[in-house]
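All protein chains but one are shown at their positions in the complex.
The block that comes next holds subunit A.
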Amino acid sequence: MSFQLVLDYLVSPAFFHGALITLLLTVTALVFGIVAGLVIALLQEARFAPLRGLALVYVWLFRGTPVLFQIIFIYNVLPGFGIRLSAFLSAVIALSLNEGAYMAEILRSGLRAVTRGQRTAALALGLTRGGVMRHIVLPQAMRIVLPPIGNQMIGMLKTSALVSVVAVEELLLVANQTASANFRYFEALSAAGIYYLALSTIFMAGQAWLERTLDPKRSRARKQRRTGLKALIPTVDIR
């Protein structure tokens, strides 16, 4: 057992690069997962029944099969149809599509939590349907979905390790390869574990910060400071 070796691994370009790939995978899959989830959530609420059916099939497919299966499927089967994607891209697509099925549920609960009365009040003011969505529904839904999305992000960080099966050089694969060369499993895996913990800590802190920022009452002090400033320099328009 050598702590020096753990430290060496931590600062080595290979581990750093692996952690970077893991971070990149997590963030892109989450972003595209939210986009996919939003599309599915809107389809689920559609008036046209076949669109709702489509959403149902999607959720059924992606929640009903293992993510690992989806990753391997997209990487190995799509080339048969002439679609040749890099391992990284296949991995992002698989993780995003899978995430979309779960994200849809979260987003839908957020959208539903904004009452009909709030939408009606906005419509009565002369807002368009798009305006109601942008200025009333989404900001309110955002605060509701943020905590579960934060959980999904941490979950995705860990799920991303699965893509090592298609040889994406993410953190776990790097650690595993390093260890199998010299059988120093403890050191290599400790280094990877420290990276994972560091990343999830950063995510949690970011989530806490975002929740604070989106809480209107906490941003009031900041706002008052801003208007106070305006009062001091009335001739300067700081908009």
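The criterion applied here is as follows: a residue touches a chain if its C-beta (ideal position, glycine included) is under 8 Å from a C-beta of that chain, and two chains touch if they have at least 3 such contacts; residues count from 1.
Just so we're on the same page, contacts and distances are computed from a predicted model.
**Student:** Name the absent chain as its UniProt record does, using one of the following: "Ferrous iron transport protein B", "Amino acid ABC transporter ATP-binding protein", "Pyruvate dehydrogenase E1 component beta subunit" or "4Fe-4S dicluster containing protein".
**Tutor:** Going by UniProt, the chain not displayed is called "Amino acid ABC transporter ATP-binding protein".
**Student:** Touch as defined at the start, partner being the missing chain; which of A:G53, A:P79 or A:P139 qualifies?
**Tutor:** That would be A:P139, which touches the missing chain.
**Student:** Kindly state which of the options A:V67, A:A87, A:L127 or A:L146 is in contact with the chain not pictured.
**Tutor:** Per the contact definition at the top, the residue touching the missing chain is A:L127.
**Student:** Which candidate, A:S12, A:Q118, A:N151 or A:N176, sits in contact with the chain we can't see?
**Tutor:** Considering the complete complex, A:Q118 is the one touching the chain left out.
**Student:** Given the full complex, what residues of subunit A touch the hidden partner chain?
**Tutor:** Subunit A touches the missing chain through residues 117-118, 120-129, 131, 135-136, 139-140, 143, 216-217, 220, 223-224, 237, 239.
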